[in-house]
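This is the structure, below, for whatever I ask next.
Here the complex is missing a single protein chain, while all its other protein chains stay put.
Up next is chain A:
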Amino acid sequence: MEVQKDSTGDKADLEPSGTATETDRHGFILGKGINSGDEPSPALVRHREMKWLSIISQWDDVSQRRSSKVKGQCQKGIPASLRAKCWPLLCGAMERMRLNQALYQTLDESPALQNWVEVIEKDTDRQFPFHEMFLSKDGHGQRELFGVLKAYTQFRPDEGYCQAQGPVAAVLLMNMPTEEAFWCLVQISELYLPGYYSPLLEGVLFDAAMLPWVLKRACPAAHRHLQRQGVEPLMFATDWLMCLYTRHLPFNTLLRVWDLFFCYGVRVLFQVAVVLVRRALGRGDQREECDGQMETLERLRGVKEHLLPEHADAFIQEVCSVSISEKDLQRRTERELENWRKERPDSTFDPRVRCHGYLMAWERVKETEEKKERRAKEKGNLSLAPLRSLSSLSSLSPSLLRKWKKRGSKVVEEDCEGGAGELRELDRTEAWRKPAELHQILQKKEAASEHPRMEACQEWGQSRPKHTHT
């Protein structure tokens, strides 16, 4: 209990409502039918904390980081007091935060993209209504949630806000401060699950197409049943995947699943899907009961009711025992991508870039850091003004800037990978060019005047009511 308070206690004090409502150790109001399950014994928690503290202190040592200790401890569960530290460390959010100091603050302070404000505001009071952080509209939870989601739309104006990011950000905020939560959301959206929240949701469509292969291997009978009843993965797994199971697992189990997710990446989402499908339709009598599409879907939707918080350990063990290796996944991704490209010749989506877990995420952040350094050197040689601030850009392309400003956003460039849409692309691929050449490129982009990715992320009715679609 004490351990938990370390990370959330100060936040709870800030809640203006000041109600003395009793909550469980995760912050959920008691008596709302949410059972938090058993806690590990204080001695065990203490033991695990020591292990993690040792891992954290040696994180910069590659061999230590690569040791099986990390994975082992993720499977056993990260102590609640250390999730605020470990999740951002595992997914590389900490590193990006370090490389982009003050960027979150700049985003937070700059005015929001108007068209997103309303959409996000509609959702902030719909996340975890029974959690103490999100009880009141003016409470810190809802304010912070708005801040993080808003900052993301400024950070990635080409992606904007996807409703499924709401619950994900909310769970992050329950476990860590705002800035860390923001960078975790960025790492999840860009590296762990690229394309999951983008305007076309290609990442989800792709993984939904991968899921039958996973199910066929791991639970063939249930898979056959789903096929026979005409139940497609998009019908039951869309929110499983997109919300990272935030709505479908007892909370203590969810946190344990996320410990694994930050460690191994998308594989865990597939493994959990297998376990849920097995729990719902694994037995012959269960399948017999679900004779029909709707019956099957209802069974799958209701699977949470049969998961007991006190069985979190067993659940996690089952998840880990579903054998899908990273290699299997990558091989299947290649094959699925061939189909994908046949069906969608125009799509540029490439799931092969995604990071399968913390080691890859770490490598990726490091790579971009090195690139940045190289770039800085090159820049010196070419005597190109550093593309770091608004002012240097405005000298290159004032009207492009005006356009961005008109959209109500302040463009902030990030030092490392990721950043403000168009700008970032220019920076990454074209910063090597001479200033005159660069100027031309910027002008060409402007002349085209269409920002296809920006357009794509605008919602109906907000700017183009007559928008037609394919």
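Keep in mind that, in the parts below, a residue touches a chain if its C-beta (ideal position, glycine included) is under 8 Å from a C-beta of that chain, and two chains touch if they have at least 3 such contacts; residues count from 1.
The rule we apply is simple: contacts and distances are computed from a predicted model.
UniProt lists the omitted chain of the complex under the protein name "Ras-related protein Rab-4" (options: "Ras-related protein Rab-4", "Mitotic checkpoint serine/threonine-protein kinase BUB1", "S-formylglutathione hydrolase" or "E3 ubiquitin ligase complex SCF subunit sconC"). The chain not shown here is touched by just one of A:V117, A:M235 or A:L307, and that residue is A:M235.
When you scan A:K122, A:R228 or A:K371 for touch with the missing chain, the hit is A:K122.
Against the chain not shown here, chain A presents residues 119, 122-123, 126-127, 129-130, 162-164, 166-167, 198-202, 204-205, 208, 232, 234-235, 237-239, 242-243, 247, 294-295, 297-298, 301, 457, 459-462, 465-469.
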